[in-house]
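Removed: one protein chain of the complex. Kept in place: all other protein chains.
First chain written, first letter: the chains are A, B and C, and each begins at residue 1.
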Amino acid sequence: MRIASLVCAFLVLAAAPALAAAEKAGAAVVAGDVPNDAGGAIDVTWQPSPAEEEIGFKGYEVQRRVAGEPEFATVAESVVGETTFRDEDAENGVAYEYQVRVLGAEGAPTVLGTAEAKASGQWFNTARSNALAGVLFTSFVIIFFILRARGGAELFVRKIAGLEAVEEAIGRATEMGKPILFVSGLADASEISTIAAMTILAKVARKTAEYETPLIVPCYDPIVMMVEKEMVRQAYAEMGKPDAFDEDSVFFVTQSQFGYVAAVDGIMLREKPATNFYMGAFYAESLILAETGAATGAIQIAGTDRVTQLPFFITACDYTLMGEELYAATAYLGRDPLFLGSLKGQDWSKAAIILALIVGTVFLIISTDLGLWFAKLFETAAS
Amino acid sequence: MHISTDIWIWIAAILTLCIYSFLYKDNPFYKFAEHLLVGVSAGYFFVIYFWNLVVPNLLTPLKTGFGTLFSGGGFTGDLAALVPGILGLIILTRLIPKIAWMSRWAIGFYFGAFQGIIITGYMQAYILAQIYGTFMKGADPVFSIAYFGNFFGDPSWGKVLLAVSGPLMIVGVICTLTYFFFSTEHKGFVGGVAKIGIVFLMIGFGASFGYTVMARVSLLIGRLQFLLRDWLGIIS
Amino acid sequence: MNLYEKFLHIDRRYIFIFVALGVIIPLIWPLGLAVTTSPPVENVYKAIEELEPGTPVLVSVDYDPSTQPELSPMTVAVLRHCFYRDLPVIITVLHPGGPGLALEISDRISKEMGATYGEDYVFLGYKVGGSAVILSMGQDFQVSFPADYFNTPIDDIPLMKNVRNYNDVGLVITMSGSTYPEVWVAYAHERYGQKIAAGVTAVMAADYYPFLQTGQLVGLIGGLKGAAEYEKLIERPDDGLKGMDAQTIVHLFVVLMILLGNLAFFFVKRAKKREAA
Partner (left out) sequence: MRRELPLAICFIMGLIMTVQFFVPHHYSQWLFDNMLKWLIIVLTFAMILGIGNLVKLHLQKVQHRRRDWLYSIVALFGVTASLVTGFGWGIEADSPFMVLYNYVQIPMQATMFSLLAFYIASAAFRTFRARTVEATLLLVAAVIVMLGRVPLEGIVGRWLPDLAEWILDYPNMAAKRGIMIGIGLGAISTALKIILGIERSWLGGGD
C-alpha cells in the first residue's frame, strides 16, 4: 500500500525536472504560473547578467504588460542578489508579458529578455500527494479492521496500567465518600484530545452513576460543556439513575488558561476529591494542577497528547496515558469491538511506518542518494 | 526606594500577593482573587471575540450584504456570513428545552469540519513530517556510511557522535513506536524492543523536564521584578 | 522517623521559600555570574553590527505580557544596540497584546539613549492581520500603516520618508512567544528576501534552530539566557544578566535538592533492608 504513496510521489518528482529543464533551455528570462496555488501569481526567473559584477550595478527591474498592450509598467525595481521575482498581482487567465532589464552603472537600462505566462489556480496540490496517499492508506487499513471486527473477529489488546486503574480509583473515591474531579483539558472541541477526553468522561460517568459517587466536571470551553453535560446525563440515564444526575456537576468556568487553573486549584483544596482525572489537551498548567492535586493526596490519572506536558504528568501523577493511549482509552473502557478494530488498524499502520523507516535506513546504507530520494517522499510542503 | 503612587499598580500588586498566598494554603485572599479572575476573564474573552470576530466577520458583512440586496444589488459573498449566524442561533436552542435537540445540528457541523481539518493536518505534521525528520537534519541525512568513513579517517568525538546519532535516532523512533503497539502482548522480541522504547521515553521526558525549568523561573523573575521595581521601587 | 525520612517528607513550603529567595536576592544584589555567548545570538549581533549607520531596522514586538519577562529584556538590548549604532528603528506590533509593552519600552529606552522620535525611531503601532500585514509591508508600508501609533501620517515622519518597503530595511527582528517568526520567514523572507532575526522564549527556541540551519533566520535570541548573552555583547548588563543569576541559583538549588533527596532515599532504603534482614 506504500506503493500508492510511491507512485504519487513519483509524479511529483517527475514534474520537477520538467520545470528545471525549461530553465536550462537557455532562455534568459522564464515566466510561469506558480504551481499548487490558488492562482493570481506568476514566477519570473532569469539568468544572472554579467553586469552584476560591475561596479555601480543597480539591480534588475521587472516590468509587465498585458500581452498586446503597448506599455510596460514596472512591478519590481532594484532587485539585487536574486534572479527571481514572484508577481502576486496577476489576474487568472490573462496573458502577461514580462521584461527584465538590467540597471547598469550608467546609461539606459538594457533588456535582458522577455517571457510570457498566464496565472491559474490548481485543483489538486501535487505537493500534497504524499499526504493524500497517507490518508487513503491509513483510512483504508483502519476501516478494514473495523469492518472485520464488525464481522465478529476476536481482537486482543494488551493491558494499559492507567486504564486498569480507572475502576479502582473510582471505587476508592466511593469508599471514602469523596467526589471525583474530571478535567477534560484546556482546549476547545476542535482538538482531537478533547474529544477523546469527552468520550472517556462518558465511560467514567457510567461508573460514578453506578456507585453514585459525586462527579465534578469544570469546563474550559462552552461547547465542550454543552456536549459533556449531555453525555453525563445520558450515562446516568443508561445506568438507570437519571435522578442521581446533578445538572450543576458539569459547569463552565472561563476560557482564560490561568483563570481556569485558579478555579480548579480552589476546587481541589475545598472539595478534596479522592480522584483527579486530567484528560485531553494541556499546556503549561499541567504541573500546577498535578502538584496541587498531589498535595491533597488524591489519586491522579492523567492522559494527554501534548508531548511537551507528558514529563510533568509522568512525574507528578500516579498513572499517565501517553499520546495514543489517550485515544485508545475509549476502546478499552467500552470494549466495543468496532473501537478495538480501529486500534488494530492503527497498529498495522504503525507497522507500515516502521517498515518504511527500515527501508529508508537500508537505502541510506546502500547509497546516500537513494536514501535521500526515499526521505523526500515524506517531505511536506509548507503551505 | 520609591513606592508607586499609581492606584492600578497597587491593585495589581495586591492581587499578585493574593494569588501567591495560595502557596501557603487556601485562604480568603486567594478565594477573592480566584473568583475575581474567573469572573473578569470569562467576560473578557466574550467581549474580545465579539469585537474582533463577530463584528468584522458577522455583523459588518451581513449589514453590507443585506444593504446591497435591498438596494437591488443582488446576492453578494457577504451573505455567506449567514452560515455562522444561523449556526450560532441554532446553538442557542439549547436554552429552550423543547427544541434543545436542534443544537446538535450546529455541533455536528462544528465537529465534522474540525475532523476533516484534523485528518489531513495530523497526517502532514505528525506523521509525514516526523518520518522525514527521522531521516533528515536540515538538508543532510542523519545517517550515512560516509560519516563513519570520516570518523575512521580522522577520529574525534564530534565525528563519532555525528556517525552514531543518526542510527540512534532511527532506532529510537522504531522502539518508541513499538511500545505503542496495542494488539500484541509486550513479550519476547516485541517486549524487548518496547523496553528500549521505554528507555528512550524516560530519557526524553527527563530532558524535557530539565529543559523547561529555566523558562518557568523566568516567569517568577518577571513577577518579582514587578513587585520589587514597579510597586516597591527597591530595584532599578 | 529518622532524619533522612523527615527530609524526604519535608513540607514543600520550605522549598518554595528557598526558590523565592533564590530569585529575590540576585535581583536586589546581582552576582554577575559569567555568561558565554553562543553563535545564534552572536549572529544577531553581527547582523546589526554589519549594517551601515542610517540603515533602518524593523523591530516587531509580537508578544504579550505573558511572555514579557523573557522577551522584554532582549527587546531592550536590541533597541539599545540599534541606537548605539545610529540605526533608525521602526517598531511594529502584530500581537494584540503588544502595543502597551512596545510603547513603554520604546519610551524608556529612547529617553535613556537620547533618541528622537520620528528621526531615530518610530512606533507604527498594532495592525490586525498577521501575515497580510507582513506581506503588505513588502509592497509599501503605507498599505498597513498609513499613520503611526499617534496618528501622524507616515509621510510626515522624517525617518519614514526614505522607507517604502523591505528594500529599505536592513534587518527585521521579531520578538515572539508564539509562531510569528515562522510567519515572518514565510512572507517577508521567502517572498521578499528580507533578512529576519528572531527573539523567542527559551521553550520555543528549539523549534527555531532548523530555521538557522537553512538560513531562513540570520540569528536567534532564546529566552533570558539569550538576552543575557546579548547584554554581554553590547556590554550593557541589565535584566537579562540579573535574571540569569537567579536562574542559575534556582537550577543549582533544584539539582541539589534532587541529589540530597536521592541520598536520603538511599539511606532510608538501606536502613529498611537491614531491619528486614
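FYI, contacts are C-beta pairs under 8 Å (C-beta built on N, C-alpha and C of every residue); 3 or more make two chains touch, one makes a residue touch a chain.
None of the values given here were measured: they were computed from a predicted structure.
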Omitted chain's touching partners, listed by label: A, B, C
Hidden partner chain, touching residue among A:71, A:106, A:154 or A:248: A:248
Contact footprint on subunit A, counting only the chain that is left out: 36-40, 121-125, 128, 131-132, 135, 138-139, 142-143, 146, 188, 190, 192, 195-196, 198-199, 202, 219, 221-223, 225-227, 229-231, 233-234, 237-238, 248, 251-259, 261-262, 270, 284, 287-288, 290-292, 294, 305, 307, 310-312, 314-316, 322-324, 326-328, 330, 338-339, 342-343, 345-346, 349-350, 353
For subunit B, residues in touch with the removed chain: 8-9, 11-13, 15-16, 18-20, 22-23, 31-51, 53-54, 57-58, 80, 83-85, 87-89, 91-92, 94-95, 101, 104-123, 125-127, 130-131, 133-134, 161, 165, 168-177, 179-180, 197-214, 216-217, 219-220, 222-223, 226
Chain not shown, touching residues in subunit C: 10, 12, 15-16, 18-20, 23, 33-36, 65-66, 99-100, 206, 225, 244, 247-248, 250-255, 257-259, 261-262, 265-266
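What we mean here is this: only the chains that are shown with their structure count from here on.
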Leading chain pair when contacts are tallied as C-beta pairs: A-B
Most centrally placed chain, judged by C-alpha centres: B
Junction residues of subunit A, two or more chains touched: 308
Multi-partner residues of subunit B (each touching 2 or more other chains): 212
In the complex, subunit C residues that touch subunit B: 13, 16, 19-20, 23-24, 27-28, 68-70, 96, 128, 201-203, 206, 210, 213-214, 223-225, 239, 243, 246-247, 250-251, 254
In the complex with subunit A, residue positions of subunit C that touch it: 12, 135, 167, 186, 191, 193, 203
Complex contacts: residues of subunit B adjacent to subunit C: 23-24, 52, 137-139, 211-215, 217-225, 228, 234-235
